[in-house]
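Mind looking over this structure? Questions follow.
All protein chains but one are shown at their positions in the complex.
Chain lettering (A, B and C) follows the sequence in which the chains are written, and residue indices restart at 1 in each chain.
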Amino acid sequence: MMIIMHPGAPKEQIDAVIAEIEKQNLSSHPIFGVEQTIIGAVGDGHYVPKEIFEALPGVMEVQRISKPYKLASRQFHEHDSIFQLDGFHIGGTEIPIIAGPCSVESREQILEIAHAVKEAGANALRGGVFKPRTSPYSFQGLGEEGLEYMAEAREQTGLPIVTEVMAVSQIKMMEKYVDVFQLGARNMQNFNLLRALGETRIPVLFKRGMSATVEEMLMASEYILSGGNTRVILCERGIRTFETSTRNTTDINAIPVLKELTHLPVIIDPSHSTGDSKYVSNIAKAGVAAGADGVIVEVHQDPAHAVSDGKQSLTPEAFAKMVKQVKAVAEAVDRRLVSQHVTA
Amino acid sequence: MMIIMHPGAPKEQIDAVIAEIEKQNLSSHPIFGVEQTIIGAVGDGHYVPKEIFEALPGVMEVQRISKPYKLASRQFHEHDSIFQLDGFHIGGTEIPIIAGPCSVESREQILEIAHAVKEAGANALRGGVFKPRTSPYSFQGLGEEGLEYMAEAREQTGLPIVTEVMAVSQIKMMEKYVDVFQLGARNMQNFNLLRALGETRIPVLFKRGMSATVEEMLMASEYILSGGNTRVILCERGIRTFETSTRNTTDINAIPVLKELTHLPVIIDPSHSTGDSKYVSNIAKAGVAAGADGVIVEVHQDPAHAVSDGKQSLTPEAFAKMVKQVKAVAEAVDRRLVSQHVTA
Amino acid sequence: MMIIMHPGAPKEQIDAVIAEIEKQNLSSHPIFGVEQTIIGAVGDGHYVPKEIFEALPGVMEVQRISKPYKLASRQFHEHDSIFQLDGFHIGGTEIPIIAGPCSVESREQILEIAHAVKEAGANALRGGVFKPRTSPYSFQGLGEEGLEYMAEAREQTGLPIVTEVMAVSQIKMMEKYVDVFQLGARNMQNFNLLRALGETRIPVLFKRGMSATVEEMLMASEYILSGGNTRVILCERGIRTFETSTRNTTDINAIPVLKELTHLPVIIDPSHSTGDSKYVSNIAKAGVAAGADGVIVEVHQDPAHAVSDGKQSLTPEAFAKMVKQVKAVAEAVDRRLVSQHVTA
Partner (left out) sequence: MMIIMHPGAPKEQIDAVIAEIEKQNLSSHPIFGVEQTIIGAVGDGHYVPKEIFEALPGVMEVQRISKPYKLASRQFHEHDSIFQLDGFHIGGTEIPIIAGPCSVESREQILEIAHAVKEAGANALRGGVFKPRTSPYSFQGLGEEGLEYMAEAREQTGLPIVTEVMAVSQIKMMEKYVDVFQLGARNMQNFNLLRALGETRIPVLFKRGMSATVEEMLMASEYILSGGNTRVILCERGIRTFETSTRNTTDINAIPVLKELTHLPVIIDPSHSTGDSKYVSNIAKAGVAAGADGVIVEVHQDPAHAVSDGKQSLTPEAFAKMVKQVKAVAEAVDRRLVSQHVTA
């Protein structure tokens, strides 16, 4: 941490900062500049909040040197984390593809899609049963009934299931069904939920909040990791910017940035990051070319009549075509799709 | 709703759109343009999601005409909503000021600040007992113990208390203590929580999410209103932009925009919208000049040692000065501060 | 400047950074931390670009301590700059109001508006003769003919004239007519134009680029100041964000931030910062309440038929009403409107 004092800050203010640094078990290294004094705080400062210093009199600015997270950091865990899921690994050479509808709408619907996406090459099945909708008048999901249909789909296809958890109170019930919890973008800083997910031992597909920085993403993942749940899969799903020609802006830079900063697997969600099925395949390929460890996409047998996210859903045919294209790109960057789906 | 077809969309696609419009109990009005066909959907479309049409084949774009909210809209509730709180009204001519620390830290601390802010002119006391922190290693709040101290502060000063609720499971316990629930920016689209707050009859101070549009804000408030809880106070607390010289960017335009679109009271939180106590007073004045119905600010007796948000907290002295300045601006725009605090 | 080395950067990389610091006539102060080495560079570093260090091997990040501008900084020019214009001062206690149409459309139009705005209390007349339009098919301005009409308006009303310069080649011709050059938002980083304006001795109304930070704004103003033209008036005119309910987002925080960082006068342009005449008056008041030294607004006698920016233009009647309201707010913050317009 570097604490930059206001020009002309008197000695007693500098001394108070030094005292606070030492109280935090860091050592202080003042530099007396021409205009300003800067005080370096050296030691393990990952978990020392910078706001402790920001409010001290005479402090102009505080700049972090060490990252405000540790368990997610590659600095302390050099090699890529590779997690085993049901039938495949994530974080290694192989690139899994997770596919399925935005919402589970009925038993027939989810079973049909499950078979279709498996056929086309998917390695896991996604589908929401609690839907966070911007309007209270939209479809809100099937709840536990939907999970039962998902479980049946798993039984028939062998695909592990990924579904969003929206509240702490849902965890216990959901644990009976899900293979991977999805943490939605709108809940990325729902710290109660993060903490509760940290106490489970079920992997978490962690979606970036639409206005969260990469650093905030890693700090929030630390809530889960610090509870002992080490299987966190980070997901870039687009951020909010001024551009309106797509629903969100895919932050493709975040893929190599995350791969540099963290050992956790990083996947891309081109359905949400574009919001338009026309662009999904191109952005899936771009994500893999940029270094993503997996792809999650929305697929629906009849997008025109999907209860939600129809505009961004691929048909099974378009999905099958996308898988072929992603396969070629994966091989061009020395990766490959999951070679064969083996039911555990 | 206007459904814009792709250039050259064939008749059967146009017919399918018309059929869907009629299925939604709207009437259809096609316009056959030179390049494209546009189909107007007329009727009460507030709650018809535009995504129903977006995924139909041949549809290029869907544009809303009616707003996707109704209860919050001034169109159906022309006059300003004025709510009575303990000792004052909000939404009318008088401008209340809500003040207090970011976090309740101890009994002594909250009692001291409560007396100080009352003395200086505050009409309600704020203070957090559950703290949503970006890092899991930061102070997380006193919980119910903090609420007991808040209740004691209310007893001594007569100030109603405002505190943040972070989870559905906290509501029941908190109802015994709080006068106003605060819904935090990070939970603005936590729909389970919104729905649960709609079922209480305690007013909600509703903070804008840091990347939420004005329209999303009103749609989310509809979750609370539709549950029958009509006392929602909207709060502009800054949005995330590219500018980093302040923590957030106060969207001052949102004040008159909201006052035009909704009958609900709108207040400003200059502490969060600037993140720096140096700027709080100027932005509080700007908010009132722009038409805000109230001000909420963070005050701490010793900002340098606050456990959270010290940098943006005013001292009681600075707060007293701010109140005087806000009073002058309020009168310049034909409003006034709450004339006299009357304990109910 | 603080140069932060990568964890494990070897001694020769550290030495190379130290050598470069000394080459820049700064002195080096290394701090050997637990994980990383940080090297402080002390001395007059305002004009040392940080990129010199960023590309050196082993450097992780470079953080500026001193600001990358000097002439605009309050640190070296403590008191507010107050400039005399024709008939009033700017930067002191009095708040001037600049008003007029977006475009000069005809002799009759500009003369009529000039009289109307003077009558209502304006202190200077704005009007564009070269129009930077996003579409090549829109009206592009009257050119020098428009300036002749502006000059005639000045003669009749005594109001000094403010008009936008779009290219270096226009400066010489325009100097015969204008009292204040306006530098448009789209040209804020047109460095050739900035440099050329620095060589004139005509004041410059400097508009913030729509995606420029406060720091970039001050760096760009340095181009003008360093040429010896000290009369630069900064103007907040809204930034581009994700919010679309107004054309731009008024960065009201920038008003007190700029007043802290620079001695130059800061004014607000609520016409462009909102894009909607409905909101102009509220935001003008907010700007003055936040500390702005002046207001510039678009006024047109018939906004519905203005060739440009009609939606955001006030009628003369609405403008007169705005002036009265701004006057009340100015007095509430211990300022006042220009007391009397005196033709020089």
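The rule is simple: a contact is a pair of C-beta atoms (placed from the backbone, for glycine too) under 8 Å apart; a residue touches a chain by one contact, two chains touch by 3 or more.
Because the structure is a prediction, the values reported are computed rather than measured.
Colleague: Where the complex has a chain not shown, which of A:Thr241, A:Ser271 or A:Ser308 is the residue touching it?
Modeller: Residue touching the chain left out of view: A:Thr241.
Colleague: Determine which one of C:Arg240, C:Lys285 or C:Arg335 touches the chain that has been left out.
Modeller: Hidden-chain contact among the options goes to C:Arg240.
Colleague: One chain isn't shown here. Among A:Ile82, A:Ile171, A:Ala289 or A:Ala320, which residue touches it?
Modeller: Missing-chain contact among the listed residues: A:Ala289.
Colleague: One chain isn't shown here. Among C:Ser81, C:Thr163 or C:Asn187, which residue touches it?
Modeller: C:Asn187
Colleague: Could you list which residues of subunit C touch the chain missing from the display?
Modeller: 46-47, 49, 51-52, 54-57, 68-69, 132-138, 140, 166-169, 186-187, 189-192, 194-195, 210-211, 216, 219-220, 222-223, 226, 240, 303-306, 308-311, 313
Colleague: In the full complex, which residues of subunit A touch the absent chain?
Modeller: Interface residues of subunit A facing the absent chain: 211, 213-215, 239, 241-246, 249-257, 260, 273-274, 278-279, 282-283, 285-291, 325, 328-329, 331-333.
Colleague: May I ask you to list the residues on subunit B that touch the chain which is not drawn?
Modeller: Spelled out for subunit B, the touching residues are 2, 4, 7, 29, 31-36, 38, 40, 42-44, 63, 65-66, 75, 240-242, 244.
Everything below uses one rule, namely that only the chains that are shown with their structure count from here on.
Colleague: Where the centre means the average of the CA atoms, what chain is farthest from subunit A?
Modeller: It is C whose centre lies farthest from that of subunit A.
Colleague: Provide the C-alpha centroid distance between subunit A and subunit C, rounded to the nearest whole angstrom.
Modeller: Roughly 40 Å separates the two chain centres.
Colleague: Please work out the Cα centroid separation of subunit A and subunit B, and write it as a whole number of Å.
Modeller: So the centroids are 27 Å from each other.
Colleague: Hey, what residues on subunit C touch two or more of the other chains?
Modeller: Residues 241-242, 244 of subunit C touch two or more partner chains.
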